[in-house]
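As you look at this complex, bear in mind that one protein chain is not there, while each of the others sits in place.
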Amino acid sequence: MKIMVINPNTSSSMTEHLRKVLEERKRPDTQLSVVNPEHGPLTIESAFEESWATVNMLGLVKKANQDGFDGIIIACFSDPGLRASREISDIPVFGIMETSLHIACMLGSRFTIITNRRERVPHKVQQVHELGLGNFLASVRPLNLSVQETDSNPQVAKRRIMEVSRSAVEEDGAEVIVLGCAGMAGYEEEIEKELKVAVLDPSTVTLKFAEALAEIGLRHSKLGLFARPPEKEFK
Amino acid sequence: MKIMVINPNTSSSMTEHLRKVLEERKRPDTQLSVVNPEHGPLTIESAFEESWATVNMLGLVKKANQDGFDGIIIACFSDPGLRASREISDIPVFGIMETSLHIACMLGSRFTIITNRRERVPHKVQQVHELGLGNFLASVRPLNLSVQETDSNPQVAKRRIMEVSRSAVEEDGAEVIVLGCAGMAGYEEEIEKELKVAVLDPSTVTLKFAEALAEIGLRHSKLGLFARPPEKEFK
Amino acid sequence: MKIMVINPNTSSSMTEHLRKVLEERKRPDTQLSVVNPEHGPLTIESAFEESWATVNMLGLVKKANQDGFDGIIIACFSDPGLRASREISDIPVFGIMETSLHIACMLGSRFTIITNRRERVPHKVQQVHELGLGNFLASVRPLNLSVQETDSNPQVAKRRIMEVSRSAVEEDGAEVIVLGCAGMAGYEEEIEKELKVAVLDPSTVTLKFAEALAEIGLRHSKLGLFARPPEKEFK
Amino acid sequence: MKIMVINPNTSSSMTEHLRKVLEERKRPDTQLSVVNPEHGPLTIESAFEESWATVNMLGLVKKANQDGFDGIIIACFSDPGLRASREISDIPVFGIMETSLHIACMLGSRFTIITNRRERVPHKVQQVHELGLGNFLASVRPLNLSVQETDSNPQVAKRRIMEVSRSAVEEDGAEVIVLGCAGMAGYEEEIEKELKVAVLDPSTVTLKFAEALAEIGLRHSKLGLFARPPEKEFK
Amino acid sequence: MKIMVINPNTSSSMTEHLRKVLEERKRPDTQLSVVNPEHGPLTIESAFEESWATVNMLGLVKKANQDGFDGIIIACFSDPGLRASREISDIPVFGIMETSLHIACMLGSRFTIITNRRERVPHKVQQVHELGLGNFLASVRPLNLSVQETDSNPQVAKRRIMEVSRSAVEEDGAEVIVLGCAGMAGYEEEIEKELKVAVLDPSTVTLKFAEALAEIGLRHSKLGLFARPPEKEFK
Partner (left out) sequence: MKIMVINPNTSSSMTEHLRKVLEERKRPDTQLSVVNPEHGPLTIESAFEESWATVNMLGLVKKANQDGFDGIIIACFSDPGLRASREISDIPVFGIMETSLHIACMLGSRFTIITNRRERVPHKVQQVHELGLGNFLASVRPLNLSVQETDSNPQVAKRRIMEVSRSAVEEDGAEVIVLGCAGMAGYEEEIEKELKVAVLDPSTVTLKFAEALAEIGLRHSKLGLFARPPEKEFK
């Protein structure tokens, strides 16, 4: 089985980190291609940056379809370009936010998303409602660390993730923690042990989910929401 | 990996059918144990029957925990005993309704559930709302065939499933079809081809999902909704 | 008028307490039969225990139908077996949770449920949403006393109920307090006087409601959600 | 027990009809005072008319409080002046729409309201949503008979009510029918027998409910939504 | 363009204040007629007072229609009589609550309403839900100043508005502040500058909105919810 994992930003160190994490967790018979677009923003922390990331990664989606891949994962916790990618793709496309949140719904009564910056909280809350999962949301809580700080300072990141998770459990009633940034992967087990919650690294669970669905050939409906765009002139 | 699949009714022919379908679809390294409780109703078409099925299968849940299983699937499309099972289990328990509906949400804009009897329609609609997924529901449509008729008369069943799916697409705007009864498995591909919708056999997708989650050791939170019941006297 | 009140657990002291409370509040012409099943859990604090309580009380539901009762009350604040009971009953069946919450909705803008154990909070929140009444919920707050402690230590129970009610009013905006455990009955008036909220003992209000509906012969629809299960084989 | 039933319009024939219906259904020990305001619209079929009916009936609410009544029923299926009445009343005030719809929610999975005029349908739908009960609504269907035609032509009214109820059941999935106009009372039993739905006459069920709550002295919270208005100057 | 602005209470000083504020903000070519009914409550802080205000202002609505006005604004932040006014009006009628809340929805992710008295908070929350905008609500927070205190003590009012706005931003996640009482107009800019939120004075934004819609002749649908009441006898 061949899965393309697209890191939609242009940080090759994050792509590398993602590859390392996912290579360890893939099935033996899964072939991963972890890539990022050549152009676009170094990290994605706004709708503005999502827009640029989207158009830059659409070529990779097309390529995955041409090169016989069995599935595509968009590995940024705001699912940039998910709908557009599904429209132009015949193979299934998975967003790590959508996938991990639906899984979170099944593992406990309410989930908390941990995100990087305080300013992103309203955006995440909004996206949860747009996905139709507002009833399952305990809270969105910020680390108050930028994506790069999280990446470069794992000790601080880990301590903050633990603190924030504990507040989510004790003050917001969270039973599931979703690590809403690729850079947070790897701390799941410790938090689980300490707080008795379920903890999800979105990239990891989405990889397992993609493998599972790709194996049985399940695909998105092409009838309506994800119908292929009509051929048309571009200037 | 060892997965116990519990058919909560006592029809050994349905258990057999389920075993046959799932044995073909499991991963090579998955060991399936497909079982049904010794006592209880022959089929499950009411809350009354769900109650009896539940208490009769709880022993199997306990046994799966003792015998080193990695996950449990409750293979009846009303998820009888799902919450109780999770409370007494340290390994993950998957309901085929909950699992397949969350997956359906990701494959197109609205799903239709096909159920057996007309009288069950309000119950299914109710359950979708109780799961918090009412916004994703296109409709619940009955086959107007009993579980046993569906089982024993595959030609009629298949024709009816196709008719009902077509109505769901054309009249209710469904983009995803969920085959809401174990006996309907096996027709997915033909409907997909004919109607361009995504079609889910709940048992199959739940098996793949259970394998995926069990592989990475993801479990339900034991903090609140699924906390272990306190020890107590039974008369 | 003959009403059967079923305490679904097997604690005869709780059944006795319930009988005492309700005998004082019934209409003069109402004949109460307050009973509990012979077998099952001593108290009900989990879905697991609800399952066992349900199957053990279904015989009492059948008996009430045969013996010419006019209505049945399930007197446990999680309404175990309510749907199953309605399916097999031609006389109306009332759950004290469902009934008291609908009444609470009419007495003020938001209600708070007081429950026994902290672990049960997510379950109660979930049930309010499943009943479709999430918009009316101010909060669920725990006493942090077990059912048995509440029962055996009325002074402590009373003080805690008052404290928790006050927090519900001041912090959560509750205008109505629902005493979510049979053992809390009897403190309504004092809380009402002190806090100016409406306070409901679910068993009491459900008895009055059951008498009212039984008097005019109003029954559940048997068309769909509560249709009688088809005759079928049990093993 | 003394209950004041206020018909908020000024049609003394409707008041008479209401008195006749409710006198037959009250408890022996209930004293009914069925009244209408002296001034205001002859029937109520718009928000404009509701406004006038409201101010004209508020004096009756005050009088009921002064004269030692135990409860007040506002007997018009749009609950005009319900909130204002509760603010100025220390005894409980019941609206026949709010009360009957909450009861309808408990008798089956979805209810249909039958109203008089087609133009009123959006208003009723809106009110169900404002009450927070939109999830329980199957449909609102018009009789296409004015309040007066319904009143003066019982044969036609009865046939139309049966037709409309049948459509509600067969096309909208209704399991409960709410007769949304005082003039429709009296046909409940026949519809129930013919269609196997539950049928509610709002005035009747509200009377029984009011008797039940008044008996145990349960009242609206005066903390917030129904707090007494501050004393103030009127010009 | 001629716009009638109705202050539905009978405080001529508030009418005067409103006129002063709106005269400064109207378009040069707009003719304003700012009026209040002759009779009714001096201020409006309950549903009871809303009822009296409504019937007293309906004559002004009729007059605006007869005198060739292009639009009507009901300038009280609970929109008393809005639906009734629309029914009897052929020209558009705007409520300052409905209008300003829809606009608030577009200026940031969640809004907070500042109201005068603590007792009014549940009523405002209720109204936001009745308008169908509950998803956009961060909170309703009281000034704990009466309408008259706000009016007569601008320094205190301003300091309290700033404090409450800051709490709304920091504790409730508000991005938009709606000044829910006519007397609060004039402080918008300072709060905006200090807190970087959007701040709305409902009367001002409704005037601009009314001018905009009146200019292109857009009117309410008269098909259903706002259909003209049938001619009928009043006693």
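Here are some notes:
The chains carry the letters A, B, C, D and E, assigned in the order they are written, with residues numbered from 1 in each.
Just so it is clear, a contact is a pair of C-beta atoms (placed from the backbone, for glycine too) under 8 Å apart; a residue touches a chain by one contact, two chains touch by 3 or more.
Nothing here was measured: the structure is a model prediction, and the numbers come from that model.
Across the whole complex, the hidden chain's contacts among the shown chains comprise A, B, D, E. Seen from subunit A, the chain kept out of the figure touches residues 10, 38-43, 45-52, 54-55, 58, 81, 83-84, 87-88, 119, 121-123, 126, 129-130, 132, 146, 224-225, 227, 229-230, 232-235.
In the full complex, the hidden chain is touched by subunit E at residues 25, 27, 94, 98-99, 102-103, 105-109, 132-133, 135-136, 169, 173, 175-176, 195-198, 200, 204-205, 208-209, 211-213, 215-216, 218-226. Panel shows subunit D; residues 121-123, 125-126, 129, 134 of it touch the chain omitted from the view.
Just so we're on the same page, only the chains that are shown with their structure count from here on.
Chains making contact with subunit A as well as with subunit B: C.
Centre-to-centre spacing of subunit A and subunit D amounts to 52 Å, using the average Cα coordinate of each chain. Contact of a single residue of subunit E with at least two other chains is seen at positions 121-123, 126, 129.
If you draw each protein chain as a dot and join the dots that touch, the picture is not a line, a loop, a star, or fully joined; it has some other shape.
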